[in-house]
Structures are given as structure tokens and as C-alpha cells.
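Working notes, beginning with the structure itself.
With one protein chain withheld, the remaining protein chains of the complex are depicted in position.
Note that the chains are named A and B in the order they appear, and that numbering of residues resets to 1 at the start of each chain.
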Amino acid sequence: MLRTQEYVLNFGPQHPSTHGVFQILLTLDGERIVKAEPICGYLHRGIEKLAEARTYTQVIPYTDRMDYLAAMLQNVGYVQAVEKLMGIEVPERAEYLRVISGELSRLTSHVLATGVYALDVGGFTGFLLCFREREKMMDLLEELTGSRMTLSYARIGGVADDVTEGWLDKLNKLMDEMPGYIEEYNGLITGNEIFQARTKFVGQLTPETCINYSLSGPVLRASGVNYDLRKAMPYGIYDRFDFEVPLGTNGDCFDRFYCRVLEMEQSVRIIKQAIEQIKEVDGPVMAKVPKVLKPPKGEVYHEIESSKGIIGYYIVSDGTNKPYRLHVRRPSFINLGYLDEMLRGYLIADVVAILGSIDIVLGEVDC
Amino acid sequence: MFGKGLVKGLQITWKEFWAPKLTVQYPEKQHTVPERFHGKFVLDVDKCIACGLCANACPNRVISLNKQKVGKKQYLTDYQMNIQYCLFCGLCVESCNKDALHFTKDFNMNQYFYKNIPLVLVRREAPAEPLEEPAMGGEDQPKPKLKPQAPKEEKVAKPAAPAAESEAAAGKEGQ
Partner (left out) sequence: MLENLFVGTADWLRSLLGGIGFLPTEIAESIVLLVKLVAVLVFILVNALWLVYMERKVAAFMQARIGPNRVGPWGLLQTTCDIGKLISKEIIIPKKADKVVFLLAPVLIFLPPLMVFAVLPLGKNMAALDLNIGVFYLLAIASLSTLFFFMGGWASNSKYSLLGAMRTVAQMVSYELPLVLSLLGVIMIVGSLNLSDIIAAQEHTWLIFTQPIAFLIFFIAAVAETNRCPFDLVEGESEIINGPYTEYGGMGFAMFFLAEYANIMVVCAMATIMFLGGWHAPFGLTFIPSWVWFFIKMYVLIFIVMQFRWTYPRIRIDQLMGFGWKVLVPLSLANIFVTGIGMYIYRAIGW
């Protein structure tokens, strides 16, 4: 007898558009998704456990490896948590350098997210044009920190090194060019009718769902919830900058994508202000911290706005030079929580579009 | 109007078609590598006092060094980095009090065989008896056992490596 049958499609981990090694078991009815079972953990390295055997300083390079696309933000989140625990005052110049390199990291991450999203929906040129600008930013980061992706630039009590001669001018020049590039992305990707048809009203999230599932970052703001930690609870020196929090209205893939594009413009704004302000600030980039860091007994939770969402570091100290326990609230992982319900009823092509719009980094999902 | 975005896209790709290209013909031409680049390590043996701070600063236990007591001083005989585990975070370089360990701009550490991967920065034998300070003067008789890079770094006596607890410097002072 003829009948239709549901079947299971193994989407990943070896799939070009799962942004790494992510697996989704899709139960399909034709091309329509009945059920999606996300399976993560293929990139699990046990960073939280590794941290327990490392001294506080030695954990910094490991935080790079979580969200390797915006490593500086991960660094800053961790070191600020430790500083909170120990009560270390960070020199002002170091705070500015953290903001500049952090926002530059956010830009690289968002530029990549924009480009990869174009690739996910099939436009290859947008992908490579975004990489072109990312390359320029990475060159700058390389000049500042010595590495391109895994920066390890922040230190407990400051940053590793001061800027080199002329670096700020180069950065300023790139930031002046950036709006032109963003316009190009908008022309090539955002404004394209096919792209809009693919992404508008796909994978919609209501503000209530976002809050209930504790989603954060552009995914949350695309649904119209105005919650950006840089504005809501300014950490570091973010209260000194004038910027806006771009919000979406529909909470669909397009809004999530476009939120990132708009956030790039805001990051450019922040960096430009920071460049102006840092010229007045002089002094060391490293606070006087003891060689052996032994935070007092206790625990601390500190969260900052990373490029993917809210990244929180929870550190339990037992008074020794190594953290007793480190837990990281990874935004990519938590943003994936609603994936199953988000995917149901959509087509295979939308799986890629929805997954891409969440902008996950598998290093962070699996940690 | 529908189709405006489509035409705009075509315009952009058409413009890009004639725009200058960014490809660098790699082996022939190379990007300039910045000053601070985290590349291959070099150890200034003359400055090194074999204190072991770098080995302790390393998050991944990449550095292993052996030393031998020659007279009163520590003599570095073996300094090896298992570079395949290196995170290139720079904590070891920062921890060095004597400014002996450095990054270079050399990023190509490829090896054909696995056994060649570890980066051997120093491997030499310790002299039988301590060198006298004036030995560096020049006209002294050469020690037959020594390799060319004669050990003359033992200017500052330093006790053995700090205990496992002691922690590397959190970072050099920036300025």
C-alpha cells in the first residue's frame, strides 16, 4: 500500500553549514521538519574542568578558545570577573584598550556572522567581501596583540601591552571606511529581495519566548527586547560612550541578521569615541597586582555583552591560586535552547537560515 | 519596487569585478608580520638564568627545561618546547624576568615528522667545573666539552626554580 513516511535526516556533524561540528537529527516529512533534535558536544574540550588545574592567569588563553571569533570579549569577561573577586582597580587606559579591542572583536565577529549568513542562504560573494574587511580588522588586532584570533590580550588587572605607534590612527582610518563597507553589505545582502524572501518571517521568536528561554544578544534584541548589558548595566567604562541599541520588530531571521549589521555601526561609533577619549588618558595599562594571584575565598558572577549574547563567568575561589570551579554561561549554547521548536514546520533550507541567524560558535556551544 | 535590490546587487558585483584585487601571491610575496607577532620562540641563552618561571607560567605545560648545578650556579642544559601544545598566548614571554625568551616573526613551524615538532631551543652539556668569571676574557683555554655557545650567562646566581606553587607574573608592566 502506498503511504507517506517520515524519515530521519542526519544533518551534520560533517555538514558544510552547521558552523562547525553540530549535529541535528531532523525528522522530516518530505522537506518539512517534524522534529529536530540538536546534538552538541563534538567540540567539547572540558575548558571548565581544565581551568580548575590552571592558575587564574593561565585560564585566559582558554577563554579565547570558546568564542574564538570574538576572543577579546571572552577575555574581558573572565578578567573582569576575577578583578571583581579580588577588588582590583584597572587603570583607565587599560579600560579604554579593552573597549577598543573588545569592540573590534565584536566587529570581526559580526562581520563574519553577516558574511556567513550570506553564505548560508547561498550568496558566496557576500561571504568573501565580509572576509575582506575582517582581514583588515584582524591585521590590526594582530598588530596590537600578536595573534589574529586567539588574542589573550586582557590580563587580570589590565591588558598585556599598550598600543603601538600609529595603531590608533590606522584603526581610526578603518573605522572611517567601515560605514561604506556596511553599505556594500546592505546592497549586496540585506537589500536583496531573494534574501529577504528567504529570511523574513522565518523562525520567528516572540519577546516572551526569548525571555523565558533566557536568550540573549542579537537574538533577543531582534524580538524587540531592549536588553543590552552595555546599556542596561554598564560594566567597565561603557557608560562613557554614546551609542544606541538596535532593535528588531518581528524577531525573524532577517531581524536577527539586520540587528548585527546595525550593531556593527554602533561598534564603529563606540570605537571612534574611545579613540578620541583615549588620547587624553595616559598612564599604565596594568594595575599593580601581585605575581601570585590568590583571590579571597568566595564566589563571583560577572557577565558582559559578548557578540553572541550575554557571557557570564561564575568563579568559585577557595583561596588558592587556582579557581575551585569555573562555570561559563555561554550565550551560543543557551541561544540554541529553543532550536527544536524554532525549526518545526519549516523546510530544510530554513534549518540553515535559522541556525545561521542564531550565530553560534561551536567552540562556545561545546566549551 | 521589486527588483531594485536585485539590480543593486548586480551593480555591486560588477563594480567589484573591476576593483583591485587583494590576493597576495604567498610564497613569492608575503605580508609584513607585525612586531608583536606570536611566532616561533627564541631563547637568549646568555640571559637565561634557568629559573623556570616560563615553564610555570605556561598553561599547557609546553616548556620543559633541565638544568644542572655547576659550581654554585644553575646551568641550563636542555630547553624544549612541545610546540604542538602551545597556545601562543605569550604568558611565558611575559613571565621572563631576564627578557631572555622572545617571539620571532617566523610563523612556519611545520615539520614533516612528528618527532621533529618539539622546538629545541637549547641542548648542550654542562661543563665539568664552573667557569671562572674572568674566563670570558678571551685568552682563556677553550673547554673541550662545550658547544660553541659557551655558557657565560651565569652572572646572577639564582636559586633553583621556584616551587610549583609560585605563579608566573601576571604580566609585564605595560609601560
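As a working rule, contacts are C-beta pairs under 8 Å (C-beta built on N, C-alpha and C of every residue); 3 or more make two chains touch, one makes a residue touch a chain.
For clarity, every value in this text was computed on a predicted model and none was experimentally measured.
Asks: So which of A:62, A:78 or A:195 would be touching the chain we can't see?
Replies: The one listed residue touching the chain not shown is A:195.
Asks: What residues on chain A make contact with the chain left out of this view?
Replies: 7, 9-10, 15-17, 31, 118-126, 128-129, 132, 188-189, 192, 194-195, 197-198, 347-352
Asks: So that we can see where the missing chain sits, which residues of chain B does it touch?
Replies: 6, 9-10, 12-14, 16-23, 25
Here is the rule we go by: only the chains that are shown with their structure count from here on.
Asks: Using CA atom averages as chain centres, what separation in Å is found between chain A and chain B?
Replies: 31
Asks: What residues of chain A sit close enough to touch chain B in their complex?
Replies: Counting only chain A, the residues touching chain B are 54-55, 57-62, 64-65, 94, 125, 129, 132, 135, 139, 142-147, 150, 152, 155-162, 164, 184, 187-188, 191-196, 283-286, 289-293, 321.
Asks: Taking the touch rule as given, give the residues of chain B at its contact with chain A in the complex, in rising order.
Replies: Those in contact with chain A are residues 2-6, 8-9, 11-13, 16, 22, 31, 34-38, 57-59, 87-91, 94, 103, 165-175.
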